[in-house]
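Have a look at the structure below before the remarks.
Left out: one protein chain. Kept in place: all the others.
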Amino acid sequence: MNKAVAAPQQHTDVATPARITLVEAVNLALARALRDDPDVVVFGEDVGVNGGVFRATLGLQERFGLRRVMDTPLAENLIAGLAVGMATQGLKPVAEIQFMGFIYATLEQLISHAARMRNRTRGRLHCPLVIRAPYGGGIHAPEHHSESTEAILAHIPGLRVVVPSSPALAYGLLLSAIQDPDPVVFLEPKRIYRAVKREVIDDGQGLPLDVCFTLREGEDATLVAWGAMIPECLDAAVQLADLGVNVEVIDVATLAPLDMQTILDSVKKTGRCVVVHEAAHHGGLGAQIAATVSELGLLSLLAPVQRVSGFDTPMPLLKNEHYYLPNSGDIVAAVQKALDFA
Amino acid sequence: MHTVAEFSIGYRGYLNSQGVLGDDAPSASSAPELLVRAYGAMVLARIFDAKAIALQRTGQMGTYASCLGQEAIGAAIGLAMAEDDLFVPYYRDQATQLLRGVSMTEILQYWGGDERGSNFARQRRDLPNCVPIATQITHAAGAASAFKLRKLRQAVVVTCGDGATSRGDFYESINLAGAWQLPLVVVVNNNQWAISVRRQYQSGAATLAQKAIAAGIPGEQVDGNDFIAVHAAVSEALQRAYDGKGATLIEAICYRLSDHTTADDATRYRPAEELKQAWQQEPIKRLQTYLHQCGLWSAEREQGLQAEVQEAVAKAVAAYQQLPPAVPESLFEYVFAEWPAAYAWQRDMLRHRVARMAEPSDSLESGIEGHHSKGTSHE
Partner (left out) sequence: MRYFKLPDLGEGLQEAEIIEWHVKPGDQVMCDQLLLSVETAKAIVDVPSPCDGVIANLFGKPGDILHIGEPLVEFEGGEDDSGTVVGEIKSRDDRGGEETFIIGGTASSGHGDIHATPAIRALAKRLQVNLQDVIASGRHGMITHDDVERAARLRESHGEAELLRGVRRTMAIAMAKAHAEVVKVTIEDDVDLHAWGKNFDVTMRLVRAIGVACGKEPGLNCWFDGATLRRRLLKQVDLGIAVDTPDGLFVPVLRNINERTAEDLRAGLDALRVAVEKRKIPPAELQGATIALSNYGMMAGRYADPVVVPPMVCIVGAGQIRDRVVAFKGQPAVHPVLPLSLSFDHRVITGGEAARFLAALMADLVSVD
């Protein structure tokens, strides 16, 4: 058999930082979780031998064996249901749904079961499961492989939705998601899976859920975003700095439950808020954030909350995909609009 | 305990890998004109497929799912079906689609990321490619139900892969087909692979065809590399459907001679030796051998066919390359019958964005823009 897969790095106990991509950070976190907690199991389509279609599970089956890392038959509804069942019996399943476009088959299991198991048994049973799925557009993929419908999931009480925007955040947030006693949907922005390499220390330390991260400080406007829109915001920040405008960039990270306090404190300082998401406009999470800022931060506002988003259309196929996705130019324009308002 | 029901699954194959036809081959499926037509259709599919891969490799098309090795199944379905039957594909059905009036250019447009590729000009009823696995089978069941409710003497043929048979949609659809006696033919293209997962790990069942038993419909296995066998099985199933005798499940066994898609690299998970062995079974060679031996084919005819096909493919590729992308405003044209007035502002937003993107910039986007095909322009 052609050994196309390189042997995985032997992990020592010395936590030396490695410069890795976001998807490699996911791999590192999964390896760490499998190593430190015997209850953690990983499964999904093509995650074993193939290491996952994006290599997120590369080398894990070789290292941890068939009882910890499993290829499932092709059945997403089943994968989610399996996770629910395993979780109620004390395992910590980390299931992969190959693309967010195929997560819709899991909705019944997530909404009707995972999200409410604890509630309907008054805590007797609960679901410490993680569903991981690559999400978002911008990779020239065929139909159905560019979905950004996180708002559907964020709407569900009892379900956490987490989106990392960088390698270190991916590592830390995934570890916390796996150890969280309740269900987490971990959406990985595949467009930036390999965009940058950053130092990540494999120390097994999780980062807090339910909290925003301030990636850049500024006084003139607050940019709020998650996932692949974060690099766009940081790009916009550089462009704006050249124009003498200093913006604060906040990575929401946990879309639900949402840490509005960090956002409100920032808007109190800057007076202007721009929310950016590639998801469609109507009912996107930008609406939730804008409404809350208006409700609780009205007196700080010097301009209406701006939203930069995708259109209320399906993601176009690759020939016209770039017209749909918000880019740094759109963000700069929105900030300028807010500045010009007052 | 006594047995209350017993079932068996049959296998049919007539033309072996050496190109030798068995005595039991049905004449209707092995008639000379049919076989010559089939051969032409299979060669067209193969050459077109190779060209599509080449286009992807040179950055002129997006990710593409090859049908290499599945030509016999595709040609058999395409030639067995009547015009007013309905075809519901998954995404490796190029051969069938080409026989049923979908143009090569349209297929290139689809994979090239242009929605217009699914607005078939000559085939107005067949469903488009379906990416979410097995979901098309429920659609097929629905269409078959419509035919039945309207008492039409028409049938639906739906294809799917071996991986699809693990999904609820598959089971639910064939179950209904059995319960409602639907005029439905389900052809499982068992090419042994669901991306990297082998058939053995997909299901513990000895055959996929036997899932039909649970649905209460007939199921059989056929040699998917044998055009004649697939054609015969599909034809008989269609006849049953027309006659109101309900649905059939056909498991056509072949091998995925290509990667899962142009972005996949199967060398990661399957041995080169296995692939080499599989090529020994491929469908076009055996049919060619048989036609030669029957005196139905010759070197000149082969040359002629090659030239004809190359020319047709080249024309289709040129047409694809010369097609400019749809104007950006087309984003809004087909979401609803009419774009809602409440969303009119989004049209303006797009206009501004297009204008802004037309200005030179070195943002992240320009890297992606630069990757577009020659036909791309920003109006």
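A and B are the chain letters, set down in written order, and residue numbers restart from 1 in every chain.
To be clear about the criterion, a contact is a pair of C-beta atoms (placed from the backbone, for glycine too) under 8 Å apart; a residue touches a chain by one contact, two chains touch by 3 or more.
A quick note: this is a predicted structure, and the numbers were derived from the prediction, not measured.
Novice: With respect to the chain omitted from the figure, which of A:141, A:156, A:280 or A:308 is a touching residue?
Specialist: A:141
Novice: Going by the contact rule already stated, which one of B:12, B:231 or B:260 would touch the omitted chain in the full complex?
Specialist: B:260
Novice: Which candidate, B:15, B:35 or B:53, sits in contact with the chain we can't see?
Specialist: B:53
Novice: Of the residues A:100, A:151 or A:215, I need the one that contacts the missing chain.
Specialist: Among A:100, A:151 or A:215, only A:215 touches the chain that is not shown.
Novice: Of the residues A:33, A:49, A:94 or A:169, I need the one that contacts the missing chain.
Specialist: Only one listed residue reaches the unshown chain, and that is A:169.
Novice: Considering the entire assembly, which residues of chain B contact the chain that has been omitted?
Specialist: Counting only chain B, the missing chain is touched by 43, 46-47, 50-51, 53-54, 57, 62-63, 66, 68, 195, 257-261, 263-265, 267-268, 272, 275-276, 279, 282, 306, 309-310, 364, 367-368.
Novice: Provide the residue numbers of chain A that touch the chain removed from this figure.
Specialist: 2, 4, 6, 19, 21, 23, 46, 53-55, 99, 139-142, 145, 166-169, 190-191, 193-199, 207-208, 211-215, 217, 219, 231, 250-251, 259, 261-263, 265-266, 268-271, 298-304, 318, 342
Going forward, only the chains that are shown with their structure count from here on.
Novice: Residues of chain B touching chain A in their complex?
Specialist: Going by the criterion above, the answer is residues 62-63, 111-115, 129, 131-134, 163-164, 166-168, 194-197, 201-203, 264-265, 267-269, 271-272, 325-326, 328, 330-332, 335, 343, 346, 349-350, 352-354, 356-357, 361, 363-365, 368-369, 371-372, 376.
Novice: Flag every residue of chain A that touches chain B in the complex, lowest number first.
Specialist: 1-2, 4-5, 45-46, 49-51, 53, 71, 73-78, 101-102, 104-105, 138, 140-145, 231-232, 235, 281, 311-314, 316-325, 327-330, 333
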